[in-house]
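One chain of protein is taken out of this complex; the other chains stay put.
Right, subunit A next:
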Amino acid sequence: MSVTVRIPTILRTYTSGQAEVQAAGATLAEVIADLEARHSGIAARVLDDSGRLRRFVNVYVNDDDVRFEQGLETPTPDGSAVSVIPAVAGG
């Protein structure tokens, strides 16, 4: 399963400045693991020490907030768009 991952500005130091990268995985957890393999250090920015999504990170799979879906187990079908966004905006 190949997906496109949109990277927020503060994580682009891990992706050589790229705003979008490719990753593989059938679930969000697998996508993040693959991202880590390709861009070392990025997973620790998105996940906390317990391996859960940090509370100030929003992740969307095809426009759906994964917190309304299955969290890290949310399926990421081939061709999905994954977006990682800081949660501290707005209001």
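As a working rule, contacts are C-beta pairs under 8 Å (C-beta built on N, C-alpha and C of every residue); 3 or more make two chains touch, one makes a residue touch a chain; residues count from 1.
Following the convention adopted for this analysis, contacts and distances are computed from a predicted model.
Engineer: Identify the UniProt protein name of the omitted chain, choosing among "Thiamine-binding periplasmic protein", "Thiol:disulfide interchange protein", "NADH-quinone oxidoreductase subunit N" or "Threonine synthase".
Structural biologist: "Threonine synthase"
Engineer: Among A:V5, A:L35 or A:V57, which one is in touch with the chain left out?
Structural biologist: Among A:V5, A:L35 or A:V57, only A:V57 touches the chain that is not shown.
Engineer: What is the set of subunit A residues that contact the non-displayed chain in the whole complex?
Structural biologist: Considering the whole complex, subunit A reaches the absent chain at 6-13, 19, 45, 54-58, 60, 65, 67-68, 83, 85-91.
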